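Working notes for the structure below.
A selection of the complex's chains, in situ.
Chain nomenclature is as follows: A, B and C, assigned in order of appearance, with residue numbering initiated at 1 for each chain independently.
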Amino acid sequence: MKIQPLGDRVLVEPMKDDEQKKGGIIIPDTAKEKPQKGKVIALGTGRIDDDGKKVPFNVKKNDVVLMPKYGGTEIKIEGKEYQIMREEDILAVID
Amino acid sequence: MKIQPLGDRVLVEPMKDDEQKKGGIIIPDTAKEKPQKGKVIALGTGRIDDDGKKVPFNVKKNDVVLMPKYGGTEIKIEGKEYQIMREEDILAVID
Amino acid sequence: MKIQPLGDRVLVEPMKDDEQKKGGIIIPDTAKEKPQKGKVIALGTGRIDDDGKKVPFNVKKNDVVLMPKYGGTEIKIEGKEYQIMREEDILAVID
């Protein structure tokens, strides 16, 4: 089973943040708009710009990203949780 | 009887999700914006872009799609329920 | 007496849906945004796009259409009820 997101959406698998690990990213509980780590599983078909050209994605498959917790739509495939969200809403890529 | 959606709208027949089937997509009841599976029955006449050209659809007839539950307009034809919704609101195609 | 809608508006005569007829379109009472059947009586003068060209209509006179119930403005001409609404708000053409 394969999920092909449409337009500028991406399929992301949320990751547990290793808060215990030294140097990990800790998202403070008090943050107004709490972000979340995730792995990019699939890119969308791409957004078409005003000149009819496809806009390339800034993220790629397997990228670890920082995303707002409630910016996407939750689904569960074969027992795992995923989010479908617009690339525009992803905050950053983590190397 | 045939329904021809207008502009960038599509006619979709909602499908029951086989939650029991192994590997099926399960939409958690707690999801904020609960999505729903459906089959594309008819494409619209197409959206016209700023240059006067028709924008092609990313979905095609018989595609199984993931869509927000309350994103479209419900109608019933010959006893079956359908949704008319904008393609933009469809989240993903499922293979 | 003739009504010439302006811009991208159309004049539509609402139709009673033959819910009893087998195969008719039934609009469920529980639908969030309840649609309604109607017949196109007159097209508007047409919308002008950014390049100064008239955008053609996707509906034509006598088309039977599916429209949102409260998307237009109600008027009564010679005893009959009509709606003036934007074509953009019409959901579909029914053949």
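Basically, contacts are C-beta pairs under 8 Å (C-beta built on N, C-alpha and C of every residue); 3 or more make two chains touch, one makes a residue touch a chain.
These figures come from a predicted structure and were not determined experimentally.
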Overall number of sequence copies in the complex as this file defines it, 3 displayed: 7
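Everything below uses one rule, namely that only the chains that are shown with their structure count from here on.
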Chain contact topology (line, ring, star, complete or other): line
Rounded Å distance between chain A and chain C, as computed from the means of their C-alpha atoms: 41
Approximate Å spacing (C-alpha centroids) for the pair chain B, chain C: 23
In the complex with chain B, residue positions of chain C that touch it: 22-28, 30-33, 35, 49-51, 53, 55, 58-59, 66, 68, 87-88, 90-95
Residues of chain A defined as touching chain B within the complex: 1-7, 9, 11, 44-45, 48, 50, 52, 70, 73-79, 81, 84
